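The structure follows.
Note that one protein chain of the assembly has been removed; the remaining protein chains are unaltered in position.
Letters A and B mark the chains as written, and numbering starts fresh at 1 in each.
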Amino acid sequence: MKDFPHHLQFRPVRRQLTTYRQIHNAISLVINIVIFGGAAVLTGYLSEPGWWQLLLYIPAAWILIHHVVKMFIIPRQVRIHGWAEQADDILIRSGAIFRKYQAVPYGRLQFVVVTQGPLQRKYDLADVSITTAGSKAEILGLPTIEATRLRDDLSARGYARLAGL
Amino acid sequence: MSQPVQQQHSPEIPWSRVHPISPFVRSWSVLLIFGYVLTNLSLQTLRNIVESFELSIGQAILIFLGIVFIALLVAAGLYTIAWRFYQFRITADAVELHAGVVFRRRRYMRLDRLQAVDIDRPLFARLFGLSKLSLHAADGSEATLALEYLKATDAEQLRREILYLASGAQDDPQLDPMAESTTSETGPSAGHSPGAPAANPVTHPAAPAYPYAEYLSAYVQHNPRGLTEAVSPPPGVIPQQITQSRRAKNPPRELLTIPLSRVVGAGVVTGLGAGIASALWALIVGGFVLWLSARDGSNETLPFLIGGGIGFLLIVGFITIVTAFAQVNSNYNFTARTSDSGVRVLSGLLSTSSHTIPPGRIQAIQIYQPIAYRFFGWYRIQVSVAGYGLTDSSTTVLPVGKFNDVLIMLSVLAPDAGVERADELIYNALKYTSDDDGFTHVPSRARFWQPVAGRRHGYMTTPTLLLIRYAKLRRILAMIPHERIQQSTVHQSLSDKFSGTVSARFSTPPGPVRVNISNHEPEALIQLFFHEAEIAAHARRIKDKNKWMADEELENFEKTAIKAKAQGGDRA
Partner (left out) sequence: MDHENLPYRRVSPRLIPLRQINNAIGFGIFFLFLLIPLLIVQFVAPLFFTNSAAYLLYLLPAGVLVWGIVVACIIPRQVRAMGYLENRDDLVLRRGILFRNQVAVPYGRIQYVDIHQGPLQRAFGVTQISITTAGGGTASTFEGLPMVEAERLRDELTQRGFARLAELAEA
């Protein structure tokens, strides 16, 4: 989306998000390949041989392609991902290829959730998700302190601008 | 509400239970189960059962009735226990519920959270003069508190009380019915709306925050009643008498009724539509079966054809009648009213229902014209209300109406569009498509992705509304007040990537109205994104409030918002 204004300053998420997501992606790849590849090998072993056995490997191949493509996209996604706290709303940018911009007015937020898994903790990453009455927006890979700060600030600003729903 | 119950927890306000005969009324549903079982067993099976026990017909009937009676007793017993443990009370600012025997449940809902109130009278309850009262908070489709059942008059009384308490009218001495006469020249203006901006000049939106200023001035011109709800109008703009007239209670007024002929007509048309659709399915399936049998080499296709033809007609007839009856049953005697407690729609033949939506609860509106309605110039209106969620029957506030009815309903559902001849605008938007009708269009390079809707899909903004038009065969026009937008999103999908366009979504609470714009020119849509983000952040303060009759609350919002803005500015 070239037409999106350039003057907006988005704060980037932590660079370590790339590492974390690559590891996550690799683990997911291994698990999925073991499951689907293993299932294919087993079925092939137990059934009569034939050319159609190649079909059994389609899911595994698809998973492989999916993860490899993701591996190349992740660094770009992380570079693009960011947020901008404006006077009355928060802007979130995401998506390497399919770019997406979300604007959530502070006064609309219903609750904020901060989550952190064990691997994320190792890299000091936390995810923040902002829920409104009709939508949800997420910022992934903030430093823990920043996530807590954002959570408190969002709550406070939301509070001050509270109205209706 | 009958039978106050003593509770040590909070002795001031007694707990109540629903009407004591409710358990019996509810246990009638057991009969339905038996009826269902009976109708689904063939006579032969029944005879087999009777014979296997070596009973005479008379004995069998007696035993069957006995079983039904015992089942009824058991059900009534269980419902009675549940009834004893289902207690509620309404305090000055909240509804409380204690329910459950084994799994206990206590619910506490503040009354200013009220999104809608329904009174339903299912056929059985109606025979006993009972009603079901449901209160909805903004939690989706299920009723937050359902009182099954109350005496019809009690239910109405309770609804009146709840709406009065929820409106915040009692917080506002000017609106207290007891103190009605005090509404005088000195009353409201001194401490209320017009005073606030004078005391606090920051409120005046002099800064050229463009959409907000534009929005506000349009409000001043077109929506005087709405404006008195605003706390930060430019000083001197609201004439005194408007503030005064707001004080005058809004007397109940009948908006429209739908004549029986149209209800039946719409029922038949919709029924036929459903019938034809299912018949088409039957044709496809039947054709497939026929083809299979012909492949088998059997030559008896003629009886097949005759049988199929009769079956086909039966299916069409049956589905048409069932759908048409369901429609007529629910829309019979449809009436819409407006009053201080908001919009109320009533309808129903065997079972009746009445839905009350207080002011400021409507999140988005949609004018919908199914294909069948096009021949008659009929329309349907659906609304998104946070309390109703996706439930179909409650969200339809006009099941079938002429364009004029649409306008009447819009006058209470939607804010003034803020343009000259809004009626013309809406009519043309629904009926025609042209290059200069004010709506954007899907650019020709992206038409491939919108094969049916084509040029018709687009949006337009007025000072108060975002209008989005969808579909070509059916006609859909969604209207969403800017201040109702919860979140704005602009993104590029795969089809957008191919055609160099973008799409946007403006989220509202779950309901029948979707607000998605697909495959549009990037520049304009991104501008709309910012425009809406800005308006959504500011303008909601004008209209959004919980207690719709109390001004103080809104003033508070306004003050805190200014403070927050100052703080936010520091931070950002």
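One rule holds in what follows: a residue touches a chain if its C-beta (ideal position, glycine included) is under 8 Å from a C-beta of that chain, and two chains touch if they have at least 3 such contacts.
Predicted model, so just to flag it, every value in this text is computed and none were measured.
Chemist: Looking beyond the chains shown, say which of B:119, B:138 or B:406 touches the absent one.
Modeler: The single option touching the absent chain is B:138.
Chemist: Given that one chain is not shown, which residue among B:105, B:431 or B:497 touches it?
Modeler: Reading the full complex, the residue touching the unseen chain is B:105.
Chemist: Just name the one of A:13, A:60, A:78 or A:133 that touches the chain not displayed here.
Modeler: A:133
Chemist: Considering the whole complex, not just the chains shown, which residues of subunit A touch the missing one?
Modeler: 109-118, 121, 126, 131-135, 144-145, 147-148, 151-152, 154-156, 158-160, 162, 165
Chemist: Tell me which stretches of subunit B touch the chain missing from the display.
Modeler: These residues of subunit B touch the chain that is not shown: 94, 102-110, 113, 137-141, 144, 386, 389, 486, 509-510, 553, 555-557, 559-560, 563.
Just so it is clear, only the chains that are shown with their structure count from here on.
Chemist: Between subunit A and subunit B, what's the gap in Å when you average each chain's C-alpha atoms?
Modeler: Inter-chain centre distance comes to 34 Å.
Chemist: Which residues of subunit B touch subunit A in their complex?
Modeler: 138, 360, 363, 386, 486-494, 496-497, 502, 507-510, 522-523, 526, 529-530, 532-534, 536-538, 540-541, 543-546, 557, 560-561, 563-565, 567-569, 571-572
Chemist: Any idea which subunit A residues touch subunit B in the complex?
Modeler: Going through subunit A, the ones touching subunit B are 1-5, 85-89, 91, 95, 97-108, 132-135, 137, 153, 157, 159-165.
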